[in-house]
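Every protein chain of the complex appears in place save one, which is left out.
After this line comes subunit A, so read on.
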Amino acid sequence: MKLFQHNNTLTENHVKADKLADDRVPDGFIKRCPKCRTEIFASKLDNYATCPKCHYGFRISAKRRLDWLVDEFEEWDSQLKPSDPLDFPNYQAKIAKAQKISQINESVLTGLAKINQRQFALGIMDPTFIMGSLGQMTGEKLARLFEKATEQRLPVVLFAASGGARMQEGILSLMQMAKVSNAVSKHSKAGLLYIVVLTDPTTGGVTASFATEADIILAEPHAIVGFAGKRVIEQTIHEKVSPDLQDAENVIKHGFIDNIVKRQDEKKLLSWLLQFGGENNG
C-alpha cells in the first residue's frame, strides 16, 4: 500500500521535470538573487530591493534609491544633454531609451540633499542608464557636483554604480576619469569630506578613478567591485577565477573598502558619518 502511494505521489522532481512550468509563471513574477540564488516573489521586494537572505542589493534606478535615502532633495543640472562626440551609430536611440527607463538625463543624478537636517551634495549613479557608464555628461555632472560642493563648503556623498567607460564616446569618456579626479582633489584639499558607497556593479574606469578616491569607502553586500571584467581576467591568466573574487566581501579583506553596509542602514549611517568631516561639514 505504501509503495503504491509513493508511486502516485507527485514529487518536487516531477514538477521540476515539467519544462513548460516556467512558461506558466508570468515574467518578472519571481526574482532570483544573483548571489545566493534565493528565489523571491517580486511583489515581496520593497523599495530597498534587497535579498532577504544574503542582503544583496538589486540594481535599482537612482530615483528609486532617492525615495528612501533622503529627507529633501533639489536636483542639479537636469537640463544637460548627453553628447555624441564620435557621431556613433544608434547611440542617440540608446540614450533616449535609457532616459525613458531611468527618468534622468544622464547616468548620474546629482543635487543638494538633506538627511536629519544635515546638508550635503549627493550623486547617485544609475545602473539602469546604459549600466551607469561614464559618458562625457556623466563626468560633467560629477565635476560640477564636486565643484559646487567645494564652493558651498559641503560634504559629498556618492553612490557609485558603473560598468565603466561609455564606449560610444571613446577617448572623451576616458578623459572624464581625470576631469572628475581633479575636481575630487580640489574638494579634498579644501578640507571637505567625501563618502562613497560602492553598489553593484562598480567596475572599470569608475573604480579606477573617483569611486575609490573618497575619505570613507563603503560598499553594499556582495556588490561587485573591480577593475577588469571577470572574463578578461580569465582569458589573461588562462584559469577560472573564483566567482566571489570581486565581491565587496573579498575586496574588503584586501584593504580597499572601509565597511559593508546594508541598504536599510544607509540613511542612518550616512547621517551619523557626516559629522566626521570636521567643522566645515554638514
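Everything below uses one rule, namely that contacts are C-beta pairs under 8 Å (C-beta built on N, C-alpha and C of every residue); 3 or more make two chains touch, one makes a residue touch a chain; residues count from 1.
Keep in mind that, in the parts below, contacts and distances are computed from a predicted model.
Candidate names were "Extracellular solute-binding protein", "ATP synthase gamma chain", "Energy-coupling factor transport system permease protein" or "acetyl-CoA carboxytransferase", and the UniProt protein name of the unshown chain is "acetyl-CoA carboxytransferase". Of the listed residues A:Q99, A:Q119 or A:S181, the one in contact with the hidden chain in the full complex is A:S181.
Contact with the chain not shown here comes from a single listed residue; of A:I95, A:I115, A:I130 or A:A165, that residue is A:A165.
Listed for subunit A, the residues touching the missing chain in the whole complex are 85-86, 88, 136, 139, 143, 165, 167-179, 181-186, 188-189, 204-205, 207-213, 225-229, 232-233, 236-237, 241, 245-246, 250, 254-256.
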